[in-house]
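Heads up, one of the protein chains got dropped from this complex, but the rest are sitting where they should.
So that you can tell them apart, the chains are marked A and B in the order they are listed, and the count of residues begins at 1 in each.
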Amino acid sequence: MSKLKENYKDSFSQKFSDFMTGDLEVPDSIHARKKQDRVDKIVEADQFFSEFTTSDDIQRRELYQAFKHRRFVKHANKIYSIMSAVIGLIIIIILLITVAYLPEFGNKSNPDNNVVSQRYIENGLEETGAVNIVSGMILDYRAFDTFGESNVLFIACCCVLILLRNDDDEINPDEDVIDFKRDIILEKAAKFLVPVILVFGIYVVLNGHLSPGGGFSGGAIMGAGLILFANAYGFERMERLFSYSTFKKITFGALLFYGVAKSYSFFTGANHLHSIIPLGTPGAILSSGLILYLNICVGLVVACTMYGFFALFKRGRI
Amino acid sequence: MPVFHIILLGLLIVCAIAACTSRKLINSVVIFMSFSLVMCVIWFLLESPDLAITEAAVGAGVTSILFFLVLRKINALNAYDADDEEDEDYKNKIIESESESHE
Partner (left out) sequence: MFKDLITNLFTNYYETVAVIIFGIGFTTLLLNKNLIKKIIGFNLMDNAVYLFLASKGYVEGRKAPIVVNNVMDVNAYINPIPAGLVLTGIVVSVSVTAIMLALTVKLYRRYHTLDIDEIAIISRKGGI
């Protein structure tokens, strides 16, 4: 028998096993009390809304209802729908005529199969070391584009945070416990599925330069796994794994690493041919220079953003 | 022209029209989800497996979840995208379905 460590209860492995297997026991009485609180809150919220919508608004709504059923408005609406359908048809016809003049589908002598794609395919493996040419293209030749795009994701998450933030101080901190209903089928299914989904996501991210996939796909898969976990077990258990500070640290760290790692190319004359990092043998997992690390960064940012969207829409904070 | 491609592309058009014309909001969201799944198979046929994986996780997964959450948040899960003349009919239908569920 192996001896237990003294600080085993505080150790990471114990926390992890608690997190994976431990049950969140909430006595029924607490549930009932919290439900009552919730009902009171909803009633208060309704009163708040009724104050918020002024009598002016209600009057205008009634006016609108009367306005909507006037004869000339009905006719105008009908004309508008017919016109918009006609405009849609005209656009379809114009575009169809354009399509008819395009070069043949799937023909290898099309003008878009030009020297650029030829160079990417013929020299891509030597210059970037990535077996997956698409991955090598978006993370080496066009790495700044991908950097900007990760920033777009982060900024979108910030915008949603600004729009949907729950900055009401009186809201019960345990609100997530009440809001969520335990479902035995979902819990058991999530217990099997979540580890598999997360591991598959990590696999897709790490093999981004060897096989189909990469940061974007793997990150989205990991985000879907996190969303499934949060749906099955509620936000209280989710916060043991992924809280707001985790979100901040991971996103900031990943974006910072990406920025720093790519800005080194300015010091080498914005030329990737003489990179300091060895490319390694193509096909090995530790190959292709920076692409593996950049893939991990992008995957972390995408996963955090997907989960962040879900949490913000569900309860107003991450 | 391979037959399988044609069937999938036809499904795409059918899904697009159905998502835009269906009366219930939740139906159109579910149909849009199936549109994304058909797109996912089409990416495979176009030899872009990267896109297929991304579309399956993002289009059919995250986007649909966001739509469902919004519909739940604004209590529109049973809402109709009603036209002017048929307003009353739909209201009656909603009331009937609610009373049935209570019984």
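Quick note on the criterion: a residue touches a chain if its C-beta (ideal position, glycine included) is under 8 Å from a C-beta of that chain, and two chains touch if they have at least 3 such contacts.
None of the values given here were measured: they were computed from a predicted structure.
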Chains still shown that are in contact with the chain withheld from the display: A, B
Residue touching the undisplayed chain, where the options are A:Gly88, A:Gly253 or A:Pro278: A:Gly88
Touching the absent chain when the full complex is considered, from A:Asn132, A:Asn231, A:Thr251 or A:Asn295: A:Asn132
Hidden partner interface residues of chain A, rising order: 49, 52-53, 57, 60-61, 63-64, 67, 81, 84-85, 87-89, 91-92, 95-102, 104-108, 110, 112-113, 116-118, 120-122, 124-125, 131-134, 137-138, 142, 145-146, 149, 152-153, 156-157, 159-160, 163-164, 211-212, 214, 216, 220, 282, 302, 305-306, 309, 312-313
Residues of chain B in contact with the chain not shown: 1, 5-6, 9, 12-13, 16-17, 19-20, 25, 28-29, 32, 35-36, 39, 42-43, 46-51, 54-55, 58-59, 62-63, 66-67, 70-71, 73-74, 76, 79, 81
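Basically, only the chains that are shown with their structure count from here on.
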Centroid spacing, where centroids are CA-atom means, of chain A and chain B in whole angstrom: 20
Chain A-touching residues of chain B, taken from the complex the two chains share: 48-50, 52-54, 57-58, 61-62, 65-66, 69-70, 73, 84
Residues of chain A defined as touching chain B within the complex: 68-69, 74, 77, 132, 134-135, 204, 212-214, 216-217, 220-221, 223-224, 227, 306, 309-310, 313-314
